[in-house]
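Have a look at this one.
For this depiction, one protein chain was excluded, whereas all remaining protein chains were kept in their positions.
Showing chain A:
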């Protein structure tokens, strides 16, 4: 299994010559069933993966340029949504889940969350003018205190997406065991297991095709929001040491990646502001990673199918919010994608939050880019922490605080 079949340089040479053989992570499943791992590994150079879904822990850095007189922004709003300004003078970070300042939130439950950071990012990418309102306290070198203007992505010095946690390797399936409807980030969940929410592209999902992070690492060039991006770091909550199946697939949320990419090269077709009823705002985006078939083992991992990927079913009315860790059972993505699963003898319709058709479109687009010579592969400069790293996701252990030091709000 360990025999080297090809190097990054050889693959890139074939891309330049237009001779590269690329298939998607969905297409490779049937190919391997038909021809076997050994033969397909010899024939295929690259397998493209893709996912499209709501990815919280996303956001964008913007540099708006200096004003005259200069201003060190202390507080900023983009279309009424607060952007973080505690970076420098005119650098802002707009986070995907920040709701508009005047949003009634969940005061009337379930809140609508009609516009937030994700929508601002979508509007910027779509080339729309965005209203900037900024305030400062004024300094000798930055005297200006107020700024109200329209900004447009084309005029910004820099605008890049920097998402601290994307592309979760597997995730929970959410159900509701209570007697009333609940509103979660995995969707509206009807009482008494009336439906089940889930969100993973399964066999197409990047990290499920490289379960041990053998080829995806820091510096890997990726498809991000319709443009080019890179893996910047392991994502927050990266948790490689969870329980895995025999073929190495995590049986729940595990690895994550932090990604970066030029917003100016992205498209609103791949970045959507979303409103999750009763929960909040966020950003849905398309992300795809090419996997170079360096050896048979790489191809073997890419050939994983929805039948072989299991996700834990969790009660979001109690077990999840209160962190009990209780799992009601495991279901495969093949079952989830069939439209119904069976839990404890009950047939439950499924409500996917990620788009399988768009995930497929990401993988096909990336495949086309590589075939047309528009996208070459990069070798990671460092690896993501793997199983052997011992890295484990920790919960917060709260400690008592003296009343006199509490700032309050």
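One rule holds in what follows: a residue touches a chain if its C-beta (ideal position, glycine included) is under 8 Å from a C-beta of that chain, and two chains touch if they have at least 3 such contacts; residues count from 1.
As a convention for this text, contacts and distances are computed from a predicted model.
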## Note on the structure
From "Glutamyl-tRNA(Gln) amidotransferase subunit A", "3-isopropylmalate dehydratase small subunit", "Tryptophan synthase beta chain" or "4Fe-4S dicluster domain-containing protein", the UniProt protein name for the chain not displayed is "4Fe-4S dicluster domain-containing protein"
### Query
In the complete assembly, which of A:172, A:275 or A:365 touches the absent chain?
A:275
### Query
Which of these touches the unseen chain: A:44, A:159, A:196 or A:216?
A:196
### Message
Touching the hidden chain in the complete assembly: which of A:188, A:249 or A:299 does that?
### Response
A:188
## Note on the structure
Of the candidates A:23, A:54 or A:231, the residue in contact with the absent chain is A:54
#### Entry: Option from A:79, A:234, A:298 or A:351 whose C-beta touches the chain left out
A:351
### Message
If the hidden chain were put back, which residues of chain A would touch it?
### Response
52-54, 110, 114, 187-188, 190, 195-197, 272, 274-277, 282, 284, 337, 339, 349-358, 360
